[in-house]
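The other protein chains are all here in position, but one chain of the complex has been omitted.
Right, chain A next:
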Amino acid sequence: MAAAGVAAGLGSGDFSDLREIKKQLLSVAERSRERGLQHSGKWASELAFALDPLPLSELPPPPALTEEDARDLDAYTLAKSYFDLKEYDRAAYFLRGCKSQKKEKLHFRPLEKGQVKNEALRELRVELSKKHKARELDGFGLYLYGVVLRKLDLVKEAIDVFVEAAHVLPLHWGAWLELCNLITDKEMLKFLSLPDTWMKEFFLAHIYTELQLIEEALQKYQSLIDAGFSKSTYIISQIAVAYHNIRDIDKALSIFNELRKQDPYRIENMDTFSNLLYVRSMKPELSYLAHNLCEIDKYRVETCCVIGNYYSLRSQHEKAALYFQRALKLNPRYLGAWTLMGHEYMEMKNTSAAIQAYRHAIEVNKRDYRAWYGLGQTYEILKMPFYCLYYYRRAHQLRPNDSRMLVALGECYEKLNQLVEAKKCYWRAYAVGDVEKMALVKLAKLHEQLNESEQAAQCYIKYIQDIYSCGEIVEHLEVSTAFRYLAQYYFKCKLWDEASACAQKCCAFNDTREEGKALLRQILQLRNQGETSSTDIAAPFFLPASLSANNTPTRRVSPLNLSSVTP
């Protein structure tokens, strides 16, 4: 417990003494490994690797053996070797008489594999709770107790115990990670009293990523990098995931590429990477990744997922579904595969199977917005716009600032002829930063339908500004519509200059060329007639000239107050 004591000395966000941190990390990695907690050990060593090596003199000494430990050493060593060879029952048998605290750790591994029956679980709980009351448990013991409680679905108690574990032994990443899985929202996070150490920063960053609070997460990670963890692959991968979550694809891709350079045989997080490649339709890269991962280890969930994505990109949806199924067989609680499988079934037009897959995904994790969104899409395809509202709303609740859900919601409302709600959704979608740039056009069309020409024109103007400011020369389908409407709008307002400018723009597009020309002629005619009356009206703004580089509006977003009940 010496290391724990030292760790408490370094306050939150205090990264001044990296050497000390490294020492702590090394010792905790050693201790985790000793107790069979491979993942925590791995995490700690990875992080330690990112820091500068220590001179020999400063390496932490091996933990001192107590009298008790010495007595049990033989049995322990034997059991540990059995344990490492996955002969758990045998290991447990030889540990019967041991009183050492380490022994409990060895119970843990089979537990994680779900091989301990419920009965044994309850016995373990009784035993642990006795020790807990007597305050005999150290950090690892508390962690074990927490895991047992979680397995028994006693979430509240489990959270308390994990928090306690984090207090006693803040260096143990496993406890933090478990805590992460149990916390469902920001409010809960606020009410936890967490130990004030540098580990807390890692935890907060991780949980912010989980809870989709990407901005905060990125900030935390950046400050961690600044503090000296720039070489840590863990942090790099987390940043990439965070960028993936906010759909900043380019940045995420470049970071993943960087990560693969540093750690070419890494399999973790590669499924996220493949998702990105899929979104960008980068076939060769995806294929390379798939081959590469397949060579490293083909019996990994992530590998199966990457291969599934690869097939999906090649439009071989049956095979893709097969690989996702394989991933699920390897780990039935692997959430992403369910959702992806749902997408595949959608592609195959097998709506019922898709619904099944999405539902499974939701059962595994209620916070999976993609599954909710997918369910909504499925019902939309089945032409049930009212029905799918519920699902889109759920998705929107989970990702309040994602424009795709909002646009989908808006479309549904439009189909239900609830134009007021639809307008709210589209405006909100634009306000939170529209990814597909379609919200404004849809909003404009709605205004057009409602004969609110002023607002419609405003929307089209904003739309055109948006398109041009992005610098995309790609032919955007709706640009011509926008110009045509604007030309007619200005024409009606008798603003000849603007009208003719827009009409000229119209001529640049195939579908509106004739209309543009006709309008130009009319303008010319009318201008000649009423030269004096109309020219003095000053143009308040003109479109592409007044471009702003910033495509997200500064206007404050009002709360989305949909009149309908949102269950």
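We take it that a residue touches a chain if its C-beta (ideal position, glycine included) is under 8 Å from a C-beta of that chain, and two chains touch if they have at least 3 such contacts; residues count from 1.
Just so it is clear, contacts and distances are computed from a predicted model.
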Omitted chain, identified by the protein name its UniProt record gives, among "Gamma-secretase subunit APH-1", "Anaphase-promoting complex subunit 5", "Prolactin receptor" or "Large ribosomal subunit protein bL19m" = "Anaphase-promoting complex subunit 5"
Among A:355, A:456 or A:520, which residue is in contact with the omitted chain in the full complex?
-> A:355
Chain not shown: contacting residue from A:44, A:168 or A:375 = A:375
Checked against the full complex, the residue among A:139, A:170, A:385 or A:410 that touches the missing chain is A:385
At which residues does chain A meet the chain that is not included here?
-> 113-119, 122, 125-126, 129-130, 151-152, 154, 332-333, 351-353, 355-356, 359, 363, 375, 382-387, 390-391, 416, 418, 564-565, 567
